[in-house]
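Of the protein chains in this complex, one is absent; all others appear in place.
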Amino acid sequence: MTDVTLPFAPPLDAGGGSYLDEGHTILSWLTTTDHKRIAILYALSITLFFFIGGVAIGLVRLELISPTGLFLTSDEYNRLFTIHGIIMVWFFLVPSIPATMGNFILPMMIGAPDVAFPRLNLLSWYLYVGGAAFTVYVLLSGGVDTGWTFYPPFSSDYSHSNVIAAAAGVFVVGFSSIATGVNFLATIHMLRCPGMTWFRLPLFAWSMYVVSMVMVLATPVLAMSLLLISAERYFGLPIFDPRAGGDPLLFQHLFWFYSHPAVYIMILPAMGVVSEVFACFARRRVFGYGFMVFSLMTIGVVGFMVWGHHMFVAGQSPLANLVFSFLSFIVAVPSAIKVFNWTATLYRGHIGFEAPMIYALGFLGLFTIGGLTGLFLASVPIDIATTDSYFVVAHFHTIMVGGTVSAFMAGIHYWWPKVTGKLYNEFWAQFAAITMFLGFNVTFLPQFVMGWLGMPRRYHYYPDVFQIWHILSSGGAVILAVAYLMPLVYLTWSLFYGEKSPGNPWHATGLEWQTPSPPPKSNFLRPPRVNAEPYDYHDFGRAEETGDESRARPQGDAS
Amino acid sequence: MSDAAGALREPWPNLQLQRQGVGLGMWMFLASEVLFFAALFCGYAVYRSFNAEAFRIASAHTEIVYGSINTVLLLTSSLTMTVALRAATVQLRGLTLFCLAATAALGAAFLVCKGLEYHEDLKQHLFPGPHFPLSPPATQMFWGFYWIMTGIHAVHLTGGILVVLLVFTLFKRRTVPVQGSTMEGVAIYWHFVDSVWLVLYPLLYLAGRP
Partner (left out) sequence: MNISQFTTEASDYAVKVDHLFYLESIISGLVVLLVSGLIIVFFALYYRGSSTPRGEVPERKSHEIEIGWTVATLFSFLFLFWWAASDQLTALAPPKQALEIHVVAKQWMWRFQHPSGAREIDELHVPAHTNVRLAMTSQDVIHDLYLPALRLKQDILPDRYTYEWFNATKTGIFHFTCAEFCGTDHSIMAGSLVIMTPEDYARWTAAQPEGDDLAHQGKALFHSLGCSGCHTPGSSVHAPDLHGVYGHVVHLSDGSTRVADEAYLRDCMLLPDTTRVAGFPPIMPNFTGAVDEGQIFELVAYIKSLSADQDAGAQE
């Protein structure tokens, strides 16, 4: 295309009609099929659940200040960490980036007017919010004490808690995942605008594609595991009972067959977001686009083959341990490639310090550390010593909190002007980002140490030799809590008093930025057309000397 | 023409793409359903390999007559569904409606037959628990899986019947035109439910019979 369009269109004047103007009643929101509004519905609900899960663990960390506890009974403690796990995994992390940013940004990024099945999209939100609300109700009224992993025979025959109800809630929410996955896959396959070929898709779109595949294929296995536990518990069917020829390990295999890909569901979207942010704020193409795509796909596929590394001491055969250990080392390779590529993206860039970049950097560092500690756990002898200890707890929190939550924050801040048409306060955002990074390290580095020293997980009372580490960790948790509350405050403030944002405040190249902020209901002012690779921030082979913003060429035009 | 315009939904640019999209979406949903049943069948397969003798003994007590009748009913319903889909594509509205109704009826007949079979099974106390008549203990495992596998299949079938009835109503009232993308999705799903039964049937009924 030879047309030269002004890449950064001035904003429409008020009253030009954004998606926010299409109906102001609550009903209009609750019956919307607009992917942008559904994304906001998701954002509000997952934020709520995040804070409920956060309160639960806040109570836990408070209790752990003393080795003999302060104010909880063991049963209450066990219910609290179970609540935390269930809510954070299934009602926060799994939906987080896909349901919010995937829903809002993905169609715009590929030049589509909406997702493939808008009504299914709304249904997926209702499944999510209904299932999650039901489960939280169950968790708060009596609770579940099995841990989020629901292992039998404890969960099926021994626990005196609302196992079936909680499992049912999670089961329902699983369908929300599947529906979202189906929707995104169909959207990316069929609704890309003219010119948006597969290898012009931004990496966020690719990450949505791969994560959707994983969601569709893995979630049903979880559904079946929960169903079997419930059948055993409710009907007395001896599914995992060795006396009837059964095996509790079958549950573990089925459960982890989902739950390992689940952690990739949690990290792949984060990787996608971070790619977008690094490119924009370093004014550089993402280094090695092809390898990045290949890595996403490899992680998605090989991620299905490593579930046994959660079961090295469970009683599976030594040969199985060897195979799963090997594959776990292999699956780390594409992640390492991505870390190197993100780092290389910064080379000779024009790097800004805006909040999204700070969060993305936090992701980069913490994901690297978390991933490396994964190698420790992939080594069977180290895993035997450290599994079911705080070392594992620290490992997965580093990736999920240090990684995914950081990336979630990066994305929220990056796309905030697009979604709301407002600019957030950059100083407070940077402050919160740095506080979050520091708070995270104070919370979880002590956990690595005490895990290696021998502190087991899911422990209400603990040997007093570990107290200093617990106190440090709980102190860090306070800092983290403050850091999480800050965005709630300044982002909400920006909605009412924030400076109005231009269409493309970051001068980004993505198609979603070539339209007003906030966008109209139909996403674009005219049918979009893509005519360039993504991340066209500089000429090939040369980095710009001055980082002149007008050099950044949008991926297409739509206004 | 007006029918075709009514069939087109946001955000699809044209009806052909929409049909393809719905088909693709339904196949992907089916992929998740396949994994759902695969997890269950995997459990069955593992336990059968651990307890081959017990599973043979247990399977011999399934009601093969009911099971076989059900197989015929479902296969026929897949035939009527296929005809319905073809009829819809060439806009033979009457035939489409008739075949949809027939499909639902055959599905319902399956459920009735299944209900009678369950009644028979329960009369023989073939439900794992204190009155379970068979030994060795792993026969209870087989029967546990029997109830779960057939139960979940029945739930899916019921869902399918309800969807077929809903679609029938929407077509009858001309709320949705017959040649849209709806038929394709429904047909794919129905065939899937039938296929699951075609795997269930030999696993449960034929395992204990030479």
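The chains carry the letters A and B, assigned in the order they are written, with residues numbered from 1 in each.
Operating definition for what follows: contacts are C-beta pairs under 8 Å (C-beta built on N, C-alpha and C of every residue); 3 or more make two chains touch, one makes a residue touch a chain.
Everything numeric here is computed off the predicted structure, so don't read it as measured data.
Among A:19, A:91 or A:287, only A:287 touches the chain left out of the display.
Within the complete assembly, A:147 is the residue of A:23, A:147, A:236 or A:475 that touches the hidden chain. Checked against the hidden chain, the listed residues A:70, A:375 or A:495 yield one contact partner: A:375. In the complete assembly, the contact with the undisplayed chain comes from A:159, out of A:159, A:187, A:404 or A:474.
The chain omitted from view is touched by exactly one of B:26, B:54, B:83 or B:178, namely B:54. Listed residues A:107, A:261 or A:349: the one in touch with the omitted chain is A:349. Those residues of chain A that touch the chain absent from the view are 74-75, 78, 145-147, 151, 153-154, 157-159, 242-243, 245, 248-249, 282-284, 287-288, 290-291, 313-315, 318, 321-322, 325-326, 329-330, 332-333, 336-337, 339-341, 343-344, 346-353, 361, 364-365, 368-369, 372-373, 375-376, 378-382, 384-385, 387-389, 452-454, 456, 458-465, 538, 540-545, 547. In the full complex, chain B makes contact with the omitted chain through residues 51-54, 135-138.
One rule holds for everything that comes next: only the chains that are shown with their structure count from here on.
Averaging Cα coordinates per chain places chain A and chain B 35 Å apart.
Note for the complex: chain A touches chain B at residues 33, 107, 112-118, 120, 178, 181-183, 185-186, 189-191, 216-221, 223-225, 227-228, 231, 235-239, 241, 243-247, 250, 254, 257. By the touch criterion stated above, chain B contacts chain A in their complex at residues 10-12, 17, 20-22, 24-25, 28-29, 31-33, 35-36, 38-40, 42-43, 46-47, 50-51, 54, 128-129, 136-138, 140-141, 144-145, 147-148, 152.
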